[in-house]
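Here the complex is missing one protein chain, while the rest keep their positions.
Naming follows writing order (A, B, C, D, E, F and G), and every chain is counted from residue 1.
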């Protein structure tokens, strides 16, 4: 069995690449999916449907086009990893966590210790809290091990 | 039909009381539910189960006890209103919105215009974005009108 | 048991009032729900959330506000009656029928004989096709009879 | 991942072929499904089960046989594209959209600007509104891109 | 709690009345629902929608009208009792049992010992097999007892 | 797409083999599943778990072992064909039809004209009624055609 | 809102009565359901359906009759409390916990500290672990408080 892991949340550091690389090095039976993580492309996802004068509607159109992808990939993944960084609001990461929780889809949070209090509801519904990429990969290695 | 409206999110201003009062004045057929909104009581929700040395586990226990209430009330409400203020991370509000989205439960966001961009995913899955308590009450009045 | 009947579709004739009145005269154990059927109010449902320059977004906002009501009432009704008149496109009526079909919610179509061919998919998933208000009421009387 | 895209609605122009060809030229990871789009064959789908004297029952039988195919393919697709042309009622397209909405399946509408008002409920539950085949293909290219 | 018990199957003896009377005498907290059990009325359920020349379509229309009632009542009952007599095919009783099984709704079969072999699949998915009305009432009394 | 077709019901004639052979000859993209159709093996399915003194419990055990297979295959098929012959009660066939109906799984009934009346509820929830193996294969050919 | 609390598990001490009494004294808006807790009556639940020679089948019949009650009450409760005592295997308590977990129904475990290790899977899916009746009542008081 190949496990599909959805990588959600922060897009300003290379945590996704680190996880993917470490899993490859350890030859884990996992494949990865995620939202489009290029910030400019993501914000412009709906521009192909025509320009918008108001920022709200431009955001709205782009978020819905992104939603076609993210909702489908969340529903079909086996595990989600939800990353919260120290910058920006990252409400979409918490939104993804809530989406997983309602579906009964297991997810792992990845964030520093100083975010423990504001993330307590998100962590409480998670199956694990990891403080580093290494810990995430260790969990994936264990969960997907052959025996 | 009495509509049950769940009020989620920010707990530092009196937006809940304003909505409840205005709906009462307009005699709307609505009743309200919410998480326990007393900050200290909410953070201490798990303390009755015994003290914890580590902040993470105290938060964890309290968040799960709160989750008994919030998950049940979210599942049984007809409409959720999710409020984002200008302070704090309020990841639990975004989490509730994601939970509603996965259940197909309609929700209304309530936030200022300067939060439009970071909340675009949350707004895109919402049925309405309100900028003021008055607008929320107007939507509730319309949705629950007899004819 | 009181049966809840959702009345969907055409809003330019008084078929809803006729059904409600006949059911009252026959003292059937039914109550009725529907979308807001005042055309102007319905088109303006989202206006309380602020004006829109573009017709698409005004329609979009209003349709979503209406959706809070219609989706909830469709999900909680026992039977839907979906009326197609001879004017206008009435795509929202067909949309409601498809929504019911996917939920396994029984619905009755109400339309003239000359619409049989274009409505064949909608009728095929319906539990009954009625050609008149009298026939709808007869079906409701039978379905909700005490023995 | 190969994405399955269901093409629903109007059968009198070659919009399906255009989408399929453009996606092939751009080597998108998509495959397509749809109802049987040959009008005569579709209307005659139930004739193999024996002739019917009344048009209603002929249509009924054919629509149900078509439903075996369309319901299954709608349930198993990842994305639906629902096309509304300027002729005919096309209630089956709106029916498919409602079916998707109730399942939480993302769909894209494809129609001209002059249909915005009558399609507002269908568009409000859609993830995107496209005005041209090119726009549909752009959205599919974005949604299914590798990163 | 009042338990709702759906009485399905054979309509040529008074087993329903016996169960209802015995439960009333024992003051059990139960209420009963069922299909329309008057044979002629049931076969004619669709006649109000217009006459049919062919027996198949008359049966089809009536069965669908009956289905509005039976499907709704099966979905909302707490327990079903499915009765098989010694005459007729009673495929609708087995159909109701299969419907309950797929929904995870508990049902009790009621039939004589000589039907054990042909009903083995239906009994295997049941929660109890009763050979008499008295046994059904005993089970209902036990299941609905206050402590 | 390969369509999976579950063949349910009568086991005393070779209707299954006829369907399978004709589909093979016409090179339809279908594969078939079914219960174990060897009568003696099916009745003895539970014997490996130890002998039973009472016929009821032997039947019960065998029916549950058969249920592991039949429930799983019904849930995973795309289409079911449910055959009623002129002998025996065949309540398990009607049970399978009800199971499909509750899941929203499309099924085709296969039976002679003289069974129309007792099977009216089963036919009313079916997507098609076929009177011959040829008709079943024609429907499968149409439904699974490439365009 | 009146919250329904299902009390599952150990039947040899009066923990249920203690919880019910304390909740009554504190006037909590809760009502309670449970399996039949009289051991002899529970073991004999199926005896009304006729005697069985083998202990396995007597147990089987009684357990299924009990299951009509317990499955229904578990599905309709808001919260379950699952009690593990120091005697007996109490596998039915763990079974109820797993049933709740799969439904997403929140439950609280109630057991002494020395059972922590063998119950770790059951506790991990619970929303709270209580060591005493007082703690359970405290959690219920908090969860069901008016604000």
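Operating definition for what follows: a residue touches a chain if its C-beta (ideal position, glycine included) is under 8 Å from a C-beta of that chain, and two chains touch if they have at least 3 such contacts.
Remember, it's a predicted structure, so these values are computed and weren't measured experimentally.
Colleague: Write down which of G:94, G:108 or G:137 is the residue touching the left-out chain.
Modeller: Within the whole complex, the residue contacting the unshown chain is G:94.
Colleague: Touching residues of chain G against the unshown chain: what are they?
Modeller: 55-56, 59-60, 62-64, 66-67, 70, 84, 88-103, 113, 115-125, 129
Colleague: Identify the residues of chain F touching the omitted chain, counting contacts across the whole complex.
Modeller: Counting only chain F, the missing chain is touched by 33-34, 36-38, 41, 45-46, 48-50, 61, 64-65, 67-69, 71-72.
Colleague: May I ask you to list the residues on chain A that touch the chain which is not drawn?
Modeller: 1, 3, 78-79, 104, 106, 108, 127-131, 135, 138-139, 142-145, 147
Methods note: only the chains that are shown with their structure count from here on.
Colleague: Using mean CA coordinates as chain centres, what's the chain F-chain G distance in Å?
Modeller: One centre to the other, that is 40 Å.
Colleague: Could you state the distance in Å from the CA-based centre of chain A to that of chain D?
Modeller: One centre to the other, that is 31 Å.
Colleague: What positions in chain A touch 2 or more of the other chains?
Modeller: Answer for chain A, listing residues that touch two or more other chains: 64, 67.
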